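Shown here: the complex without one of its protein chains, the others still in place.
Showing subunit A:
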Amino acid sequence: MAKTLYDKIWDAHLAHEAEDGTCLLYIDRHLVHEVTSPQAFEGLRMAGRSVRAPDKTIAVPDHNVPTTLDRANAATMTEDSRIQVEALDKNAKDFGIHYYPVTDVRQGIVHIVGPEQGWTLPGMTVVCGDSHTATHGAFGALAHGIGTSEVEHVLATQTLIQTKSKNMKVEITGKLRPGVTAKDITLSVIGRTGTAGGTGYVIEYCGEAIRDLSMEGRMTVCNMAIEGGARAGIIAPDETTFEYCMGRPHAPKGAEWEAALAWWKTLYSDDDAHWDEIITIKGEDIAPVVTWGTSPEDVLPITANVPAAEDFTGGKVGAAKRSLEYMDLTPGTPLSEVKIDTVFIGSCTNGRIEDLRAAAAILKGKKIAEGMRAMAVPGSGLVRAQAEEEGIAQIFIDAGFEWRLAGCSMCLAMNPDQLQPGERCAATSNRNFEGRQGRGGRTHLMSPAMAAAAAVTGKLTDVREMM
């Protein structure tokens, strides 16, 4: 029978199927961070259980950690943050799992470290107590976020109780126009489907515009599958994928590489596979976009105007009214006239080297607007090191950006990197929810190049005018 890529990975990991259809899916990689794991390890201790596959379990602190250069000093963390990071230190040691502590140059955002170190490979099942685990789908892996009880379940059993999702194909045809990036693709898809449009589905992204993306770009696309409500986003592996994986510290070598490659090349959706839903978008129709509201579905081209609540129907009318009030925006205002005071470049969505390069290309030889607070937060210590080697770090610094150490930072503002009430931020992260970047803070999501352009002009800006 013809299968989708998701069907193939599912079948290859089905460890048990009960009579009532309840399935146990075997998990190849379990990524762990400090915020959603302490209760799970505590549960193991209380039940006298161990970690079933410590060699497949990788931990790194990222959500809480300060990104300032003095972070080795414990006093830079609040007591509760420090306790969480110390709990992860202890749990990693006690249970014998792979660990990248704050002091390790390889430390960074869990979804950037996994691929970088070669833990994430095609055809794998990857889970983490974090919704943006969808990122790893870029490798043709089935990857999704889980709750803390499920973290404990995977630690104890290396499996997850699952029901199968439906298959959705999102095809982006043709070429992208200049100034349009992976972030614009993924935001545009959510703008089209809504934040619940993907609920119950695994989305496979395909088409020429997806094939043309680098691994970094593909990770950006899959990262936000969750914002469209999908369990996972996935892209079939190809030469771009294999090239990225080859030589990574935990990728297979020699004969094992050849065996792996042979299997990976079978990981694609069959021509006559069944799709429960198909969405097709022309690459040339995608513009550089920004969000105006407090849901990732509130997406418009930068050339558009702020909408009115009455432009919507159903429950969205009330939600839009609330969003416009929270965001302090007047319907009809051109988005390109919205002034911002903060720029955040980073996160698991856009904290990779290619993202920093794209922003630096706009910033080169320019200064950020007066009074602007701008932060560049590399996704990992290795991304930071590479950016320094390439001279990108200096471009950020010369432009007036703060050049930080790796972590989740202002994406979710669990560490000291936060917006103050009323501050308005151009952010390359993934969520514009009320209070997400700090109570009362206002977030506009966009690509790294768009965020860099906004940093220079002090308002939301069409990056094409600066290219």
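Keep this in mind: a residue touches a chain if its C-beta (ideal position, glycine included) is under 8 Å from a C-beta of that chain, and two chains touch if they have at least 3 such contacts; residues count from 1.
Rule of thumb we're sticking to: contacts and distances are computed from a predicted model.
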Record-based protein name (UniProt) of the chain missing from this complex, from "Carbohydrate ABC transporter membrane protein 1 (CUT1 family)", "PPM-type phosphatase domain-containing protein", "3-isopropylmalate dehydratase small subunit" or "Protein CotJC": "3-isopropylmalate dehydratase small subunit"
Of A:Leu121, A:Leu187, A:Cys206 or A:Val289, the one touching the omitted chain in the full complex: A:Leu121
Touch with the omitted chain, as defined above, among A:Asp20, A:Asp70, A:Asp272 or A:Glu370: A:Asp20
Touch with the omitted chain, as defined above, among A:Thr76, A:Thr173 or A:Thr195: A:Thr195
Subunit A residues touching the omitted chain (full complex): 12-16, 18, 20-22, 24, 26, 28, 35-36, 38-39, 42, 47, 49, 56, 63-64, 78, 80-81, 83-84, 87, 121, 123-124, 129-131, 133, 144-150, 152-153, 156-159, 161, 163, 195-196, 199-200, 226, 229-231, 251-252, 256-257, 259-260, 263, 295, 314-316, 318-319, 322, 412-414, 421, 431, 433-436, 439-440
